[in-house]
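So that we are looking at the same thing, I have put the structure below in structure tokens.
Removed: one protein chain of the complex. Kept in place: all other protein chains.
Let's turn to chain A:
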Amino acid sequence: MTKHPEFPRIRTVGLSGLLVSFGAAMSEPANRAALAFRAAVDAKGWDEVAETSTSLVSTFLRVDLAAVPTQDMIDSLTALLATRDWYDAALPSGRKLWSVPTLYGTDLAPQLEEAAQAAGVDADTAITDLSQARVRVLTIGFAPGQPYMGELPDHWNIPRQQGLTKSVPQGALVVAIRQLIIFTNASPTGWRHVGQTAFKTFRPESETPFALSPGDELSFPAIDRAELDHIRKHDDSGNGGATWEDIA
């Protein structure tokens, strides 16, 4: 339990809404607290709240603060926060465990060596670490359906790069600060590109456009280039060879 006297903390986000943060850095209890608090806000059905979302350790409420008195919202949130210990909340139900085949390194994921070095291991150990880790979707964000997953062992607490990589492709597996991301679309990033998947996190034409939900768990078993090419050639579901089962 990593409570801190400053948290939970309520802040305004421009005129766009309010943010309730449960920690200054990623922690598992704060992540669960943010998910549970969002569910509680949704259950309240407040008219002023246009929508809600979570980031790693915070719950966001989109509220038009040009029209709604900010202090009234802060009072309502303070009262709701006082109703329980949010750090003690359970994970959401209906979660899945995904297994997503991943090609590590090669010219398709050129920063494996660099990331391994930052983590203080050799490339083979890095592949073992990353392919055997079981991580949880901490939040969906940045791009549609894009998961931030964690947490990796402590030696993977590597910083983001100072400069941005111009573009990593769709399905890129990138790493920083003990977390992994599968990129939804080609995008610039400060995270290091260590693996390549054929998994589509966002399928706008599908009945289930967003493949993952916060709380889902994933692993990234290693495959070789031939297997990735085979998957890319034959998969049109968007799963990129991934399989899943219910866990809760």
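Operating definition for what follows: contacts are C-beta pairs under 8 Å (C-beta built on N, C-alpha and C of every residue); 3 or more make two chains touch, one makes a residue touch a chain; residues count from 1.
Here is the rule we go by: contacts and distances are computed from a predicted model.
Asker: Not counting the visible chains, the remaining one has a UniProt entry; which protein name from "Biotin-dependent carboxyltransferase family protein", "Multicomponent Na+:H+ antiporter subunit C", "Peptide/nickel transport system ATP-binding protein" or "GntR family transcriptional regulator" does it give?
Answerer: "Biotin-dependent carboxyltransferase family protein"
Asker: Of A:G17, A:P101 or A:G195, which sits in contact with the chain we cannot see?
Answerer: A:G17
Asker: Specify the residue from the set A:A36, A:V57 or A:L180 that touches the hidden chain.
Answerer: Final answer for the missing-chain contact: A:V57.
Asker: Counting contacts across the full complex, list the positions on chain A that touch the omitted chain.
Answerer: Residues in contact with the chain left out: 11-17, 19, 21, 23-26, 38, 50-58, 60, 62, 65-67, 70, 139-146, 148, 159-164, 177, 184-185, 187, 190, 202, 204-205, 209-210.
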